[in-house]
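This report concerns only the one structure given below.
Missing here: one protein chain of the complex. Every other protein chain is in place.
By letter and in written order, the chains are A, B and C; residue numbering begins at 1 in each of them.
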Amino acid sequence: MLTVEYRTDPERVAELLPEGAVPASEDPGAVALIWADWQSCGDDFEELLDPVRSQYKECFAVVRCEWRGETWSRCVFIWVDKDFALVRGYHQGYPKKLGSIWMTRPITVGRAGPRLESGGRFGATLAAGDRRLARAAISLDEPAPGPGFVNGHAMLHDRWWPAIESDGTGSMDELVTMRGHDGEVGDVWSGSAELEVFDSPSDELSLLTPEEIIGGFYHRVGVSWKGGTTLRRTMPMEVDGP
Amino acid sequence: MLTVEYRTDPERVAELLPEGAVPASEDPGAVALIWADWQSCGDDFEELLDPVRSQYKECFAVVRCEWRGETWSRCVFIWVDKDFALVRGYHQGYPKKLGSIWMTRPITVGRAGPRLESGGRFGATLAAGDRRLARAAISLDEPAPGPGFVNGHAMLHDRWWPAIESDGTGSMDELVTMRGHDGEVGDVWSGSAELEVFDSPSDELSLLTPEEIIGGFYHRVGVSWKGGTTLRRTMPMEVDGP
Amino acid sequence: MLTVEYRTDPERVAELLPEGAVPASEDPGAVALIWADWQSCGDDFEELLDPVRSQYKECFAVVRCEWRGETWSRCVFIWVDKDFALVRGYHQGYPKKLGSIWMTRPITVGRAGPRLESGGRFGATLAAGDRRLARAAISLDEPAPGPGFVNGHAMLHDRWWPAIESDGTGSMDELVTMRGHDGEVGDVWSGSAELEVFDSPSDELSLLTPEEIIGGFYHRVGVSWKGGTTLRRTMPMEVDGP
Partner (left out) sequence: MLTVEYRTDPERVAELLPEGAVPASEDPGAVALIWADWQSCGDDFEELLDPVRSQYKECFAVVRCEWRGETWSRCVFIWVDKDFALVRGYHQGYPKKLGSIWMTRPITVGRAGPRLESGGRFGATLAAGDRRLARAAISLDEPAPGPGFVNGHAMLHDRWWPAIESDGTGSMDELVTMRGHDGEVGDVWSGSAELEVFDSPSDELSLLTPEEIIGGFYHRVGVSWKGGTTLRRTMPMEVDGP
């Protein structure tokens, strides 16, 4: 994973929060834009041997907020390059769209890439609809205790689906939380970062324009996921017809 | 659109119906496998000038059933090649996955394709996960009043989403119906058809193995969609915590 | 096919010509940027029923030049989305790269697209390396005798391949000409056009910046190709070793 933490206008963060939540009191405009190159499987590990069904990349923007006295992380935008990850994301409250995601990989032999060492330089890009949405570059400085502070809380996500009547009424309207378990983290490095975010008529990442870079991170992570918790469910109208 | 209508084992159809529905009493094993190459837009037509956001292809399997005294069409499998169509499909109760969909286009000049005339031959293929799932070929015979009988009723779809607890409880669980309006149909041709369906560890189309071909169709269609009707909504448990 | 004809700085055209050729004396800065959505097959028409091997889209820039007393068209940049078309292009002297090409299609039923009639509006885009390279929009005015004047001559192309020594010596170095036969053209419309061309570190289309739009065209074409003519072949050094 490659992470760029930066500050945007806290008003932009506030506009993307669920009802009742406010930006974190400390560093309210902090954003983490994270690129991840995953290998994923179910309990029988079957997909690992058919990697077209196992590997995917994603890029996502995380902010923090306060709600009911706690601080949460919240994914507000996310692009992914496989359908199984997109739909699983909807289950978890990630508002996924398809995108083209690329990130430099570290190497251990040869010269065509950075090493995991001071001075190692990594690039990352995001595109959707044949348009570049973001470009980042990270230069590693030193090992770090963790990959930043923005994506470190339990997630506070909406799971929302309108009624098929498409008249503004809701069908599923939930506030949920989730986090992985059995997480294992390795090779955490911090460093400096550059980030450019570009406008697009069909994507909203540029709402979170970078105003100041906080830093960049590289790390590896393995994590399992079993389920989350529904915090608030707004009940729709009961129907039994025709 | 290219349509192949065929018969499979009616038991396979029955297994894919919602609770309370049964296969149509007449021709219960009938299936329509339909390839479509769409251009799509919102009310302001804006996407039409940025066609990467407007054009998509899909392939879907439709069966018929009886429920509460009426006959319905039901899409049981569907693959599409753009995310906006995938997610809109979830709103409408189409169980969409990503796939690679190809279909021969008719031509009006030159020789590299069929004409819309007797003898015109069209091919269509579907793949997902780097595997071919279906291959069809259609030979046009004559103009026809309509493109088959399987996909002609209002749709009976599930809209279902499990709770994030992932413990078997449901969150959204609806039976809905929908159909387009302002439909305009042109250039309907019927003919003979071939169809092969292939196994895959990650897709289920081969549950509906072709046992007998009914026929093939070509047609063009334009249609608008505004919303559908929730027929039955199973209420989840109310939640307000923590 | 969608064509935008425009004028760029004639110096930019001159830089892209083979040795001995000069820009056309009349309208030397004229460029045609052409989007095409093809269906293609060999003599046995087999690929037409497996359309993933038959259909491709491309976008290409054509200029004119004078050489040995004649006026030629010359394709200077071209992007295509299938490998069979890319390699066939190398055979014909087209300097093809892969790209993502989209163009609005006309419709005959419904509302989700333009009709082939006055006022019909078409969009077209080109991207490569996850970057937009060009965006065009064309509004049809009236039927026209032909789709512009820039792409109307026999092509003058290089076929060039360096020696594997990669020391600057050439291996194949030819000037060739080619054109299709049995061409059939239909539905030619002219109109007004907009065009934007964007910079990219890995593509050179923006060398031909639009300074003035000439016009836009829609047309359909079918054409066969059998071979071309080698006009000039610079002989490499003979080798027989080791």
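As a convention for this text, contacts are C-beta pairs under 8 Å (C-beta built on N, C-alpha and C of every residue); 3 or more make two chains touch, one makes a residue touch a chain.
Predicted model only: the values in this text are computed from it and were never measured.
Asks: Out of all the chains shown, which come into contact with the hidden one?
Replies: The chain that is not shown touches these displayed chains: A, B, C.
Asks: Using the document's definition of touch, tell me which of A:69, A:145, A:168 or A:186 contacts the absent chain.
Replies: Looking across A:69, A:145, A:168 or A:186, the contact with the absent chain belongs to A:186.
Asks: I'm checking contacts with the chain that's been left out. Which of A:104, A:190 or A:230 qualifies?
Replies: Of the candidates A:104, A:190 or A:230, A:104 is in touch with the missing chain.
Asks: Counting contacts across the full complex, list the positions on subunit C that touch the omitted chain.
Replies: Residues in contact with the chain left out: 46, 50, 52-53, 68, 82-83, 86, 90-93, 97-98, 129-130, 159, 161-167, 171-172, 174, 176, 178, 201-202, 226-233, 235-242.
Asks: Which subunit A residues would touch the chain omitted from the figure, given the whole complex?
Replies: Residues 38-41, 45, 48-52, 54-55, 100, 102-105, 107-114, 121-125, 127, 135, 137, 182-187, 220-224 of subunit A touch the chain absent from view.
Asks: Applying the definition given at the start, please give the residues of subunit B touching the unseen chain.
Replies: Residues 100, 102, 125, 127, 130-132 of subunit B touch the chain absent from view.
Definition applied: only the chains that are shown with their structure count from here on.
Asks: More than half overlap in residue numbers between the two sides of the subunit A-subunit B interface, or less? Answer same or different.
Replies: Interface between subunit A and subunit B is built from largely the same residues.
Asks: How many angstrom between the C-alpha centroids of subunit C and subunit B?
Replies: 37
Asks: Using mean CA coordinates as chain centres, what's the gap between subunit A and subunit C in Å?
Replies: 40
Asks: Averaging only over C-alpha atoms, locate the centres of subunit A and subunit B and give their separation in whole Å.
Replies: Taking the average C-alpha coordinate of subunit A and of subunit B, the gap between them is 32 Å.
Asks: Among the residues of subunit B, which are close enough to touch at least two other chains?
Replies: 50, 52
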